[in-house]
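Excluded from the complex is one protein chain; the other protein chains are retained at their positions.
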Amino acid sequence: MIVADQKPIEEILQMLEPYRKVLFLGCQSCVAVCMAGGEKEVGLLAAAVRLARKQQGRPIEITEGAVKRQCDDEFNEPWAQTIQQHEAVLSLACGVGVNKLSERFDVPILPALNTRFFGEVERQGVWAEVCAGCGNCILHLTGGICPIARCAKNLLNGPCGGVRADGTCEVSRNGPRPCAWVMIYERLGKLSQRQNIENIFAAKDWSSDRHGGPRKRVREDMLLET
Amino acid sequence: MSEIKHGSVAVVGGGIGGIQAALDLADSGFYVYLIEEGPAIGGRMAQLDKTFPTNDCAMCMLSPKLVEVGRHPNVQIITLASVESLEGRPGNFQMTIRQRPRYVDITRCIACGRCIASCVYQDTKFPSEFEVGLGKRKPVYIPFPQAVPLAAVVDPQTCIFFKSGRCPQNCLKACERGALDFTQTEKLFMLEVGAVIVAPGFDPYDARRVGEYGFGRYANVLTGPQFERLLSASGPTSGKVLRPSDGKAPKKIAFIQCVGSRDLRHQRYCSAVCCMYTTKEAIVAKEHDHQIEPTIFYIDLRAYGKGFENLVKRARAEHGVRYIRSMVSQVTEIPETKNLLIRYRDESGSLQEEEFDLVVLAVGMGPSAKGQELARRLGIELNEHGFAKTSAFNPVMSTREGVFVTGAFTGPKDIPETVVQASAAAAAVEALLAPVRGTRTHAKDYPEELVPDGTPRIGVFVCHCGSNIAGVVDVKSVAEYAKTLPGVVHAENVLYTCSQDNLKHMKEVIREKRLNRVVVASCTPRNLAALFQDTIREAGLNKFLFEMVNIREQCSWVHSDQPEQATEKAKRLVRMGVAKARELKPLSVQSVRVSPAALVLGGGLSGMIAALTLGDSGFETHLVERSAELGSDLESADVQGLKAKLLDAVRVHPKLRVHTNTTVREISGFVGNFSSVLRSPQGEERIQHGVVIVATEAYEHKPSGYLYGEDARVLTQRALEKALTPQASPGLFTVPPAAARCTVQAEPAEDEAHAPRAQGRGEGQLGKTIVMIQCVGRTERRPYCSRICCAEALKNALTLLEQDPDRQIYVLYREMISYGFFEDLYRRARDGGVVFIRYDEQSPPVVCKENDQLLVTVRDAHLRQELVIKPDLVVLSPGVVPDPYNEELSRLLKVPLDSHGFFVEAHIKLRPVDFASHGIFLCGGSHAPGTVPELIAKAQAAAGRAAIVLSRGQLEAGGIIASVDPEKCTACLTCLRECPFGAVFINEQGLAEIEAVKCQGCGICAADCPAKAIQLGQFEDAQELAMLEELFRPEQVALKALTPSPLPRRGEGERGRG
Amino acid sequence: MTNDEPKIVAFCCHYCAFAAADLAGVLRLKYPPNVHIIRLPCTGKLDALYLLKAFEAGADGVIVAGCLEGSCHFISGNLRAKKRVLVVKSLLPRLGIEPERLEFFNLSSAQGDRFAQIAREMTERIKSLSPMRGEESESKSGVDAL
Partner (left out) sequence: MESNLQRALEAKKFVVTAECGPPKSADRRVIEEKAKLLKDWVDAVNVTDNQTAVTRMSSLAACAILKSWGLDPVFQITCRDRNRIALQSDILGAYALGIRNVLCLTGDHQSFGNHPQAKGVFDLDSVHLLETVKKMRDEGRFLSGDELTGERPAMFIGAVENPFAPPYEFRALRVKKKVEAGAQFIQTQIVYNIQRFREFIARVGDLGLLNKVYIIAGVSPIKTPGAARYMRDNVPGLDVPNEIVARMEAAGKGIEDKRARAEAWRQEGITICVEIIQQLKEIEGVSGVHIMAIEWEEAVPEIVQRAGLSS
């Protein structure tokens, strides 16, 4: 799932500064699941913005809505007329939704979210990055634990020396997290597959990652044009 | 049996025990007469501020029960009534009742208080029974604000009209409802009942009789029950702890324990609850006022129940409560300050004097005087202490067949034990009267529901409540205003909306004006909403198309000094109510069939009792036991008779199916409809059942150290018990249930090695000098009191002495937990020469060996010196631990375990044998350690609670529950993770769905659903937001269209704008 | 509703705070008439949106009152509500609204006096703040008439 955060309200208010009539459009997919951009958040954010603007003495008119998936034109299309009746759209989708709407409509599409990462639900209210979408998976060798996403240095031959005595990583944004390589080592032990990492992993071909430029996937047989 | 005639039951006593028994019976198909001496039900619990060990608010727990029993169609509450006589036989009793006049017609009284205000006595003058004399009342009064029945009462003892005959009777004139009636006279009438449950409770010991503490003479000496009222927010001081003498806040408060208890001059037995209620009062006092320094003087600190130890720890550590182990010899008052001087010996034995601002006496539980009279009239026997006589093996059976006893009438008890016994007594009655179940109860018929059309047609009824509302609020203008609101097609003001004539009128208006929503603006919905809902249902409307606006308790009564403001507020509240009503939707209630069978897990004492009770009540019951035989926990010789009887009864019972060598592999479903797979060596079998009872037991812990297992002269109390030929009569004492299983199954070799050798020595060969060590291995990991070990040690010590009076027996203990009547054993043991040596938790006794001589070294906490004993035998009390199988059951049933591995009940006070998950009940030692009678009562209670579900045949599901809009659900699992009741599941479409039967209607899921896919019936967002929008809407702003549009919904957007 | 009295919404749990408000009535305790109670089955039902909507609708203060901790009829509803209130409380100043205008309370059904006291104290507390900006502009335009 794509995990996103709502931008700070101050930043959103600043973005909306020039407008008096705005559509707040949520997305009921990933960002709803990660509680950043579903219908509930649309309602909350709209109420907050209306309140703030009322306090500033510059009321704003907000229409609220949410679509099933903002990354598909077909879901957005029913909103075409509504979108055009507004000065701007504040999209509560991931960056994909903002791009998608921008491609289609000549109205400023503003991002309400910061799109963060591909994540798992660690427990309710906590999402963790576990896949970096590098395009070249080695999870079968590392016990299903991705060193690219879960090691701060993307090491392929870790762990580095910065492992704390309790096995957590010295780079600890948002609290201690286990060193990916300690996890890999322990997991492979359980699976009796330690030999997987006794040999040297080759230097990674990053061309499959976004470092190789914007990516596209094509399924020839599914193309409709002849 | 032709004799079983009446499907009705008399419950005598309207305290928490009587209420619980009445509700259980009424819910399972019996008609109940709830007979109460006083003017209102509620009993002692209503007077409490908080309850231990959780310090929950007593009234918050009790009040919903009061309302429930008060409104129950199959319960008739008869107040101011006493039993005159009881004739007949079980199943066919004739009970004569004498009812004193109330001088108030409760069908007319609306508890407005005008009669009280107008009484010729300007000031409250007479001591209030409810306030235990601390507060005052008038001759006409309402017993307490939450009383049921909620009506005034006239006390002829103090009413001047009755005393002198000369009174202007202002009250009669003041009552707008004509409810007062001084012509009422005493009535005698007869009830036909199949059985009787007697629950008259206890009398607090009269502290005046313990003269040395000066109660009644010194103003600042109070009793525990009085102090409880001081702490209560609704008490005489509004919850402020103030001294009676000068109204000042006391700083140093002394609590004196065992006032009247454990005292040959007074009550010999221990009152069982005072240590804990005092601890609670000390904590709550401290919470009210941090300046307070509480000191508790005690003899033994008896924190033996579930969660008790923890409360005491918190009292010491977090609240700084000072505990002093000392008997206070005297309290004297310092005349100038009215402070109190307490003289006591401290633990080093030196005499101390300390001054306190307030003294609270922990008075014990005495047998109820009225209960004793009642016993005489009912023809049941009392025991030597004046409590009801019961059999150890049927703790709720009196000496007269068909008459059951419960609660503190059978001995000192706390609330959960009382509730357990109440449910147990109800279960016993159900079993007795099973053939006539449902013959006296009635269900109401309603017309078919009209299907409302889309446009709201709202009727608004604004209540005067006599002058209660109309005296402050301009009711007429509120009704006029209501007419202007969108959707309202009828509005009127009514003198009493709840009166029978108005209810009839309401139904007519609904039909004539084709109303499809009704708003009543009157008093609190907590009392009367159900009445109005019932009324509109009688008129063919769905009962959820109703909204109640509280303009009495939350308007006229609190703003009586600002009538104009109150009127404006009433308008706003009505406007909100109407706004919500416009959005209301009919909600459906479906019936779910109940599989009329039970699954009982655990074939020990508790499991057998529960299964037999259910079987006797007519329900097919599967009794599942992991091991090869039932009752293997019943090992002690004194319960062999019981065991044989139970095994026989189980074997021949036509309703029971016994599955030994069987485990449960899977349990699915919900209350009323469980489906389980049982696995045995014969294969797997799937069974359908409506309820589950978890009845696993607890084991004697296997001790380590103390040379146990190394020297055959060191054994456990259980092993000793086996080695002794029991002399005592059954019922006097108890054994730890299932304890044997540990020794027999877990460590057979070792135990056999002990027992035969001990036995080999036989009587008299156990040695002359015997040391018993209590609380063996009670550590941080097992910090709870096992409750039963002290009594067991005392019993064995007495048996040893009976065999050979020359024996020297030492009992090394931390606290002597001989609660209730076990105190007799303690006293007899002391009289018999048993030496009791108390040791501190920090310095436990040490057992070692020197040249084959056992040596026990102990530091006597009282003498503060080390003693060395050379015993022939060392007996250990290692406590009990819950069945390790509980962990698996906990996972299978999704029911919680506490940190020690015991199951956690739904509510420690009021639902002690229920799990929070509906349809699953618990009993047995794995719930909490207990004596045989305690476990039997718990097993009966669990069976009784389970029988309520089974007896219904159908369960109602729906109404105010949450539901998921599958169009919007993104299956994020938030609801599934949050639901406290496990009501959410992911359906075959991969979307969240809510099991209607399990949903309790809290709305947590609806509030957190990120896709806004969940709504809670009657509290939908559209309804709540409509109220908010209307609340402060300035009049000039145009009214919204009749059907306000909520958030543009995704579906609409997609289809509508496409 | 007088213009100088702050307008307050109190979201109350049916089992405790609502019952406490009833008890305040039974005891005839006084509190300002601008405090309006909305009954919830449990404060667990309280959507954070209601809090913002209450301010949007013109409330000057919002009270949320649930059961004492550990006493929730639905096990954890009051704890969920408390967290939501804290989140909205931290949001308010960023919208230009004093966080003191919103408060969460735990009380039992027996605390009628405490309910009245809370109602009075919140009223006083909000009086001490400068009026909400939105209200000002509305009053200026003469719309607020009630």
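Chains: A, B and C, in written order; residue numbering restarts at 1 for each.
One rule holds in what follows: a residue touches a chain if its C-beta (ideal position, glycine included) is under 8 Å from a C-beta of that chain, and two chains touch if they have at least 3 such contacts.
A quick note: this is a predicted structure, and the numbers were derived from the prediction, not measured.
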* Considering the complete complex, which visible chains touch the unshown chain? -> A
* To do: Consider the whole complex, including the chain that is not shown, and state which of A:P8, A:G125, A:G144 or A:G162 touches that chain.
  => A:G162
* Structure fact -> Among A:N99, A:N154 or A:S208, contact with the omitted chain is made only by A:N154
* **chain A, residues in touch with the chain not shown (by the definition above)** => 152-167, 170-171, 173, 179, 182, 185-186, 198-204, 206
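Note that only the chains that are shown with their structure count from here on.
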* Asked: How far is the middle of chain A from the middle of chain C, if each middle is the mean of its Cα atoms, in Å?
  -> 36
* **Interchain centroid distance [CA atoms averaged], chain B/chain C, Å** => 32
* In chain B, which residues are in touch with two or more of the other chains? -> 978, 1008
* For chain A, residues that touch 2 or more chains besides their own -> 40, 43
* **In the complex, chain C residues that touch chain B** => 1-2, 7, 9, 14-16, 18-19, 21-31, 33-34, 36-42, 44-50, 53-54, 57-59, 67-68, 70-71, 73-77, 80, 84, 108-114, 116, 138, 143-146
* **chain A residues touching chain C - in the complex, by the definition given at the top** => 8-10, 40, 43-44, 47-48, 50-52, 54-57
* Structure fact -> Per the touch rule, the chain C residues reaching chain A in their complex are 47-49, 52-53, 55-56, 91, 94-97, 132-134, 137
